[in-house]
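A single structure is presented below for examination.
As you look at this complex, bear in mind that one protein chain is not there, while each of the others sits in place.
On to subunit A.
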Amino acid sequence: MRETEVSKAPEAYPRLVRPVKGRVVAGVAQGAAAQLRLDPVVLRLAFVLLTVVDGLGFVAYAALWMFTPKEQVKGRDPGRDWGQLAAYGVLWLALAAFGWMTGASSGGFGTWPIAVGGIGALILWQQADPGRRQRWMTGAVKQVSTTWVRTIIGALLVAVGAVGFLAASGELAKARTGLVFTAVVVGGILMIAAPYLASLVKELQRERTERIRQEERAEVAAHVHDSVLHTLTLIQRNANDPREVTRLARSQERELRNWLYQPKQDADATLAAAVRRAAAEEEDAHGVPIEVVCVGDCELTDGLVALLHAARQAMVNAAKYSESPVISVYAEVEADEVTVFVRDRGKGFVLDDVPEDRMGIRQSIIGRMERHGGSARVRTEPGDGTEVMLTMKRNT
């Protein structure tokens, strides 16, 4: 931000002119700020401050106004920023009231604290990051112009406070009334500052949302590039292999769908996400679509990890041997137990005919479940498909 602003600044000092666009009174402060490479706001505040101190700012402004030529613009002059003018007017009013009350504006000792403090504040202000300050300021100005009512109320309070104080200052006995009025004045100043402070907070929030949105957009672009475009290229290259094209399209579809519609889940932490991931991996490995439906969700425990391995083995069996066009997986989490069904509509088999040494069903599914305190039931009939039902208590 800072670099770009510096590089944009002209090398040689340009002639001092009063710009028309964005002027508040006559463009003096803006012109001088461009000359000094400062924020116009700083100079405007300086003029306001010096005006309070013996009217010095007023004289300086008038002199500069007279000696500086107006910037030439084509067409009609753009309008003044009345909202900003009102804000500075109110600020001046507040400072003047404060000056009167402390007797500072008479050129006495009290003048200097105000001037020194004000200049210090301006330096601090100038220290802030220019880009951020710029955005704060535009936000603040916008806020002021949209909350006219608040500005007017603030100005009225300040005026009432000042007048009231003047009326009361003759009588020392009524010093308390004076204090009340001082409170009113401070209240007025706070009211003037409130929109500015509110806009600061709002601006920061907006900045954050903007940043999040940009990150999100970058993520979408990266995702589309890495996955969808890549898959489309692969599909074109494998155009003469329908099986591979289907597999690619299917796995891309699944991935995109998960990305769009599934809440972000950690596949290592929750059951539903883990079941989905296992199904996706087996679907990719064997080229058979696996439809997954999950009801409820819970944290993975040791027992559930065993359940998951058994379910995966059931999916592998179905994909490899059943010749079913599609496999259905249904996982349901209940209050005390988790059940997973893996079903195919393939050719089925006779359970008793499975040789003892076949590890798939006996060991990886039934044995594993029983070792972990769960149960497995296999229901199958030749020609009628196979369904494996796995149950595990949640707290094991």
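Couple of notes before you dig in:
In this text, a residue touches a chain if its C-beta (ideal position, glycine included) is under 8 Å from a C-beta of that chain, and two chains touch if they have at least 3 such contacts; residues count from 1.
Keep this in mind: contacts and distances are computed from a predicted model.
The protein name that UniProt records for the chain not on display, among "1,2-phenylacetyl-CoA epoxidase subunit PaaC", "DNA-binding response regulator", "Ferrous iron transport protein B" or "Energy-coupling factor transporter transmembrane protein EcfT", is "DNA-binding response regulator".
When the whole complex is considered, the residue among A:R37, A:R257 or A:K320 that touches the unshown chain is A:R257.
Which of A:P69, A:G296 or A:P382 touches the hidden chain is settled by the complete complex: it is A:G296.
Among A:S328, A:S364 or A:T380, only A:S328 touches the chain left out of the display.
Mapped onto subunit A, contacts with the missing chain fall at residues 257, 260-264, 291, 293-296, 326, 328, 330, 332, 341, 343, 345, 387.
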